[in-house]
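Report on one structure; see the data block that follows.
Showing chain A:
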Amino acid sequence: MIIPLGHILIFAAALFVIGIYGTLVRRNIIGILLSIELILNAANVNLVAFSRSTSLEPATGQIFAIFVITLAAATAVVGLAIVLALFRTRKTILTDEMDLLKW
Partner candidate 1 sequence: MEYLDQLFVFAKRLMLDLLARFLPDWIVLVASMVISIVAILIFAPLTMMYLTLLERKVVGRIQNRIGPNRVGKFGLLQPIADGIKMLTKEDIVPFQADPVLHFLAPVIIVMPALLIFAVIPFGRGMTAVDLNIGILYFIAVSSISTIAIFMASWGSRNKFSLLGGMRTVAQMISYEVPMVLSVVPVILVAETLSTNAIIEAQSAGWFVWTPWGLAGFLIFFLCAVAECNRSPFDIPEAESEIVAGFHTEYSGIKFALFYMAEFISVFAVSALAVTLFLGGWKGPWLPSWLWFLLKAYALIGVMFWFRGTLPRFRVDQLMGLAWKFLLPLALINIFVVGFWYFSPGLWKWVGSLGILGPSFWIFTKLNRSYVPENRVYRLAEDENNETVGA
Partner candidate 2 sequence: MGAISTNNRVGSAILHGRNCVPTLKDVMAFLETLIKIAVYAVMAVTIVAAIGVVTLHNLFHSALALVGVLLGIAGVYLALQADFLAGIQVLIYVGAVMTLVIYAIMLTQRLGDKNIPQTNRQGFAAAIVTLLLLYLLIGTVCRTPWLANPPARHIPASALDLGQALMTTYVFPFEAISVILIAALIGAIVIAKKEREP
Partner candidate 3 sequence: MIFGSGIIRGMFVTLKNFATSYFRKPDEGGLFTVEYPEKRIPLKERFRSFPFLVYDGTPENLRCTACDICARECPPKCIYVVRAADQDGRPLRRPAAFTIDYSVCMNCGMCEEVCPFDSIFMDHEFEIASQDRYRELVYTLTKLLKSNEYFNNIRPRDAQAVDKKRREAEEKKKLAAAQAAKPKLDEPPKPV
């Protein structure tokens, strides 16, 4: 394998960390959704890297990656539907402007 496993894991860790930073820092809900996509992709990269380096069943890693991708698509769909509904009622999607459970 031309790319040593360690380098890919560091790359995935970096992506993961940036994703977490994004979710913690962003005010806009869609910004948070974008960072969550980042985290999911970082996990995917790890899955594929490990599936490739162990000689058990090469396909498992990629199968899980495919499942993660489809699930991420499903979460994005539902998340954005909620965001649109929120925007229609609250006219804002900034998280710190709607931090009250009941108003």
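Candidates were picked such that all candidates are chains of the complex that A comes from, given by their letters.
Definition applied: a contact is a pair of C-beta atoms (placed from the backbone, for glycine too) under 8 Å apart; a residue touches a chain by one contact, two chains touch by 3 or more; residues count from 1.
Quick caveat: nothing in here was measured; it's all calculated off a predicted structure.
Looking at this complex, which candidate touches chain A: 1, 2 or 3?
It is 2 that touches chain A.
What residues of chain A sit close enough to touch candidate 2 in their complex?
So the residues of chain A in touch with candidate 2 come to 1-3, 5-11, 13-22, 24-28, 30-31, 33-35, 37-38, 41, 44-45, 48-49, 51-55, 57-63, 65-67, 69-78, 80-85, 87-88, 91-96.
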